[in-house]
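Encoded as structure tokens, here's the structure I'll be asking about.
Only one protein chain is missing; all other protein chains are in place.
When the chains are written out, they are named A and B in that same order, and each has its own residue count from 1.
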Amino acid sequence: MKKDKLFFSVLWITGFLFVFLFILIFFSLLKESFLSIKSFGISFLTSSEWDPVAEKFGMLPFLVGTLFTSFLSLLISLPFSMAIALFLGEYFKTGSISKILSYATDLLAGIPSVIYGFWGIYLLVPIIRKLEMKIGVPPYGVGILTASLVLSVMIIPYASSIAREIIKLVPQDLVEAGYSLGSTRYEVIKKIIIPYSFSGIFAGILLSFGRAFGETMAVTMVIGNYNFLPKSIFSPGNTMASVIANEFTEATKDIHLSSLIHIGLWLFVITFFINYLGNLVIKKYKVK
Amino acid sequence: MFKNLIKISVVSLFLFTKLFAGIELLGAGATFPYPLYSKMFDVYYKTYGIKVNYQSIGSGGGVRQLMEKTVDFGASDAFLSDEELKKFPNPVVHVPITVGAVVIAYNLPGNPELRLTPSVLVDIFMGKIKKWNDRRIKELNPDVDLPGLEIIVVYRSDGSGTTFIFTDYLCKISDEWKKKIGKGKSVKWLTGIGAKGNEGVSAFIKQTPGAIGYIELAYALQNNIPFVLLKNKAGRFVKPSVKSVSLAADIELPNDMRISLTNTSAEEGYPISGFTWIIVYRNLYHGKLSYKKAKELVKLLWWMIHDGQKYCEKLHYAPLSEKAVKKAEKIIRSIVYKGTPILKQN
Partner (left out) sequence: MNSLRFKIIKDKVFEIFVIFLSFLSVVPLFIILFQIFIKGIKVINFEFFVSLPSPPGEKGGGILNALTGTLILILISLILSIPFGVMIGIFLAEFKNRFTDLLKDFVNILQSLPSIVMGILAYIWVVKPVGHFSALSGGVALSLMMLPLIIKSTEETLKMIPFTLKEASFALGASYVSTLWRVILPASAGGILSGVLIGVSRIAGETAPLLFTAFGNPFVNLNPLKPVESLPLLIFKYAMSPYENWQQIAWGGSLVLICIVLFFNIGLKFLVEKWIQKS
């Protein structure tokens, strides 16, 4: 019918519009970063000098800060995410306890990041400060460790929600075969469930990592705003996202603004790659 | 059904905007005078119904937004250098509003009162003096029980007029600082950690034992943060206050009011004092304001240097001296719209 043909072509157009939007995003970022790309080239990635006064910009401190906090928070959160995934996916699939835990986990994901940051400042920072004074390190309170701790709480629900769905989907006959051979629950989990759901678990880990990677507000509030390579876990620092948040409104020189947008471009590119690589790994490990 | 919903919301949005369309002036910049401006604009709104939306993003941010013409006025405690002025698309003027003190605030157990000399101060901020119980600090403060805490310097991470005033002073009293670091709204600090705005620095000092930083007097007093008695040029240890700041401001003033007040020769003057200005385009038409808005902006500025001054002292800012007000009046009268001065001569 004519109406339908028209409608379908409109649909296709919106499809193309979306792709166009996506391409527009990339090119907008590219265009505005051009000044910075032209001035620094590859050194933007390898230089750790971020000096608005001398107009020399290098992204390395923030790349390191981002990777440091993302990996650390992932490490801390993983046992918890997996525990929840197993709890809800295997041990307590139904029942009121599982409902409560499930709601609570969803709530963790729903709390706005600025509130996590606020909580981080008022509860976590004084504790870390006391710890630092005990150890004999300068008592900043803020820094890589604090940011990673806040992040780890924030990303627990991401890995757990996907992992749990996948774990639930493990075919019962496989599981029961394991039991019939005399395995304990622990062994069934270790040898059957986890390997089977590995692709899903990996997808969840990737999601958590991506979340930690791009998180801005909570990190900005507790990382210490320090534009140099972090020397230790107690050092203050900055991530790619937090330096943009901190400096964008005050970048008075064009090269400064362009360099910040340049960092934004890299955030886009890296997100793209994480997604792409993630999909590859998932496809590879998916049990047919 | 859905379509109707859209129609209704668009129409009501439109009506709303018409209803609530009032004159709103948009400004951004210095955090230094923020406690004062915030009070002034609140009073102004209650008196005249004109909303002034001021975002304290730092002097650097204010200058940039003014350059991009995304705000109606900028505020900065660092007057624009000749180079910076050239970068502006059209000429601007500086209207001084008040004088403040940059104090050296710190966090030590017991909140003792500290005295410092310029050379000790500059060495602390250069990272040469690392601990609070250093011999040189002890010498100046024999009665204070100084802990072995590490000194954590906190500076402004954003483009700051407060930084400008402070580094301007440091350059005057230390050739080494002048050579190595210099002065500006942003400099390359040798040690320490960055915080945003006077607010951020104050918050950090307040919470971190061993911290030391430079903030505006009002912030230190409002937040009960102790600050240093600094030795001035005349050899006296001066406490920053409205009085000692006013004494430092009592000098020969240039017509465009772009002048630094640091390292004053006044006997009881506080050595790290400075004006803070509101910067606008000389021809407000170039500033992308409508005539109505331009008129309101000029009225606001006039009020700020006259009636508004009565809010200064209570908030620990020094009001403009008579000489300064006269100069400021002249500057405001020079503001035009397309060629005609906005304020009628009287």
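As a working rule, a contact is a pair of C-beta atoms (placed from the backbone, for glycine too) under 8 Å apart; a residue touches a chain by one contact, two chains touch by 3 or more.
Just so you know, these numbers come straight off a predicted model, no measurement behind them.
When the missing chain is restored to the complex, the residue among A:10, A:45 or A:169 that touches it is A:10.
Only one of the listed residues, A:59, A:241 or A:255, touches the absent chain: A:241. Only one residue in the set A:34, A:71 or A:118 touches the chain that does not appear here, and it is A:118. Against the chain not shown here, chain A presents residues 1, 3-4, 7-8, 10-12, 14-15, 17-19, 22, 25, 28-29, 32, 79-81, 83-84, 86-88, 91, 101, 103-108, 110-119, 121-123, 153, 156, 160, 184-187, 189, 207, 210-211, 213-217, 221, 241, 244-245, 248-249, 260-261, 264, 267-268, 271-272, 274-276, 279. One chain of the complex is left out; on chain B, the residues touching it are 6, 9-10, 13, 16-17, 19-21, 24, 26, 34-35, 38-39, 41-42, 45, 51, 53-55, 68-71, 196, 199-200, 202-203, 206, 219, 222-223, 288.
Keep this in mind: only the chains that are shown with their structure count from here on.
Only residues 51-54, 125-126, 129, 133, 138-141, 224-227, 236, 246-247, 249-252 of chain A touch chain B when the two sit together in their complex. Contacts from chain B toward chain A in the complex involve residues 57-58, 60-61, 63-65, 67, 150, 152, 157-159, 184-188, 193-196, 200, 207-210.
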